[in-house]
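The structure that follows is given in the form of structure tokens.
Omission of a single protein chain aside, the complex is shown with its protein chains in their original locations.
The first chain written gets the first letter, and so on, giving A and B; residue counts start at 1 in each chain.
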Amino acid sequence: MNPILHVKDLSKSFGGLVALQSVDLKAETAQIVGLIGPNGAGKTTLFNCLTGLTPPTQGQIEFRGNPIVPQFSEGRIRLLKASTLLFFILGWVWVPLFYSLFLPRTFFKVELVLLGIFILGMRCLMVRAFVEFKIWAWSLMFVFLLSDLITGLWAMSHWGTSIALVGAGFPFGYVALPWAIVAVPFSLFFMGLLLSRRVRLLYGFRVSPDALCRMGMGRTFQNIRLFFNLSVLDNVKIGFHGQLKSGFWQTLIRGRSQRQEEESAERAALEALRFVDLQHRTFDLASSLAYGEQRWLEIARALVARPHLLLLDEPAAGMNPQESARLMDLIFKIRKMGTTVLIIEHDMKVMMNLADNIFVLDYGEMIAQGSPDEIRDNPRVIEAYLGGGPSTC
Amino acid sequence: MESLFEQSSLFLQQLVNGITLGGVYALIAVGYTMVYGVIQLINFAHGEIYMLGAFLAYTMVTVLGLPFFAAFALTLVICAVFGILLDLIAYRPLRNAPRLAALITAIGMSIFLQNLALMIWGSQIKSYPREVLPPVFSKAAWTFGEVSLSWLQVFILSVTVVFMILLHLIIHKTRIGTAMRAVSQDKTTSALMGIGVNRVISFTFAIGSAMGGMAGILVGLYYNAIFPTMGYIAGIKAFAAAVLGGIGSVPGAMLGGGVLGIAEVIGAGYISSEYRDGISYAVMIAVILFKPSGLIGRQIGEKV
Partner (left out) sequence: MPRPQEVNRSQVLIIGLVLLALMLPWLPFGASTNYILRVLTTAVLYMILALGLNIVPGFTGLLDLGYVGFYGIGAYTSGLLAIHYDLSLWVILPLAALNGALWGILLGAPTLRLTGDYFAIVTFGFSELVVLVLRNELWLTRGPMGLPGISPPSIFGHPLTRDWEFFYLIVFLLAVVFVVVRRMEDSRLGRAWFAIREDEIAAQCCGVNLIRYKVTAFAISASIGAMGGAFYAKWFKFIHPDMFKFWESILILCLIVFGGMGSIWGTMLGALILIPLTEILRAVLPQSLFSARYLIYGLILVLMMRWRPEGLIPFESAQAEKAKQTQKRLTGLVGKE
């Protein structure tokens, strides 16, 4: 079975500072995965890369089997963008020239349109193929490009002829109309293609944090980031945002579907608040909560959308022992729901009891991985935490 | 050939005017950019200090009867004090408030000062009386065919250059300049290192405002017109210059001012004089959209 999260060879550097260096990480479904390391080891940077807030310098992240960061190097992406642009421009120039130059007068409009659809359809297929199978489609695109270029140059050298064609009573509409009919859908098609995640990744766009959230990734923050001036209920409802669909017009009309959506959001939010035992604060402002309660609220906000993967960034910071015990219970319950939990934590006791699998980061490198027992006895981990080599122990 | 020569001389004349104007924009832009560099605030009221500079010198020359250069020097001092007061009264209480609050305060101050000037000096356009100015100003310093450079332009340009060099020395060679650069990097750490952050900010406001006030006098002389709303357009153009150069960078502001001054004069001459002000808005919007870090500035990112 595929891991729900698979990080391969991920690196991130800020200028000269290397924050992450070819990190590999794997998390299976319904597993609790711990991420530990000394301060400044790059744990939060890794979280930010996973949630799409910071673009990694290099490497691959797959979430639920989908890649979520660009797959090619920057140079290759630039080449791809430039060649697509050229392809487009030449395509736009080539077809009207073709119409005005080569077609005999006896052609009818319908035939012109059909021909145009055929040509552009071929191109659409080609672009599609180019996206799916990369290499051979690339070469095909260059063949097209070359042919466009030659045709274009040839046509330019015969510019007078085409003008003459229009001038000699050949109605301009014969050229312009079919062209508009076929070219516009083609462009729209290509732009639509750019909306798909795979194609956007090819062109070097990351998957944005909000899209990732809608794909089922929820997170909390190390320094609490709540919507402080809103009520607790609204905070959690915003966490449910991706599950709802109503837009401007539905909101304006307030039809039945919109009201049902609102009710479902309310229900989900109340349930999530009950889950973290915060229901008694439902109608208070988030800013009025105590620090520990704010942590619970962040967890509820991340949980309400039923994520496949929950990232917790030091959730036990600032909690007393009873609270962290409750937190552990809660995380076990979350796992029982089938959610994978990736958790950063400094409290070793919590981590050793909780995690199925622990990864250890030090200076941006993944130095160890394994079950809690393996980690406890790993000399490199001990070294990283206590400083100095085994000889000094 | 004749007309070509005429055209090129016209072009040269425009260029000379543009550079003069650009120098003044640079002087104002420096104030924006320094304040932005240190406290990340767009000080909208800076344009008003520029206007006040022009009016203060005018009042001193006409009402108090001071000689021009004395008034010039005194205005710089008053404007510097005024900048410090502005920061003290309006901005310092909001140092830790949301940035929106400080920005709105800056806009409020700008409007307040502008209307205050309107109440004090009235809305008529005023000009420096000829007789109090050094008579040499109106003479041509250098004439080449159709192109001429007046002593006033020479004065403006040389003052600009001198003060720019002075500023560069202050920022890079003095203790307070080092402190300014430190504060612009990180306020908290600078405070921990024993730098009096508020003192540095006051100093920044003082220098920026003195430069702004000086620019006000120079423009008042150049266009021979001062009026309470003059700070509004000039402020925006200078801000555009600061953005063009890269906000937060002093050499950027000089470069931006020069480029914008030339672009504006040439644009007004060759494209459309109605859209003279539009050129700087358009440049500003384009720079912000396509290269927000400006010609020579650093990218400012948000910390997660």
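We take it that contacts are C-beta pairs under 8 Å (C-beta built on N, C-alpha and C of every residue); 3 or more make two chains touch, one makes a residue touch a chain.
Keep in mind that this is a model prediction, so the values were computed, not measured.
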item: Touch with the omitted chain, as defined above, among B:N17, B:S110 or B:Q153; value: B:S110
item: Residue among A:T29, A:T84 or A:S231 touching the omitted chain; value: A:S231
item: Residue numbers in chain A that touch the chain omitted from display; value: 51, 53, 208-211, 213-214, 218-219, 221, 225-234, 237-239, 241-242, 244, 246-248, 251-252, 254, 258, 261-262, 265-266, 282-285, 287, 301, 305
item: Touch residues of chain B, complete complex, unshown partner; value: 40, 42, 90, 93-94, 97-105, 107-116, 118-119, 122-123, 232, 236, 239, 243, 272, 274-275, 277-278, 281-282, 284-285, 288-289, 292, 300, 302, 304
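Criterion: only the chains that are shown with their structure count from here on.
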item: Centre-of-Cα separation between chain B and chain A, whole angstrom; value: 45
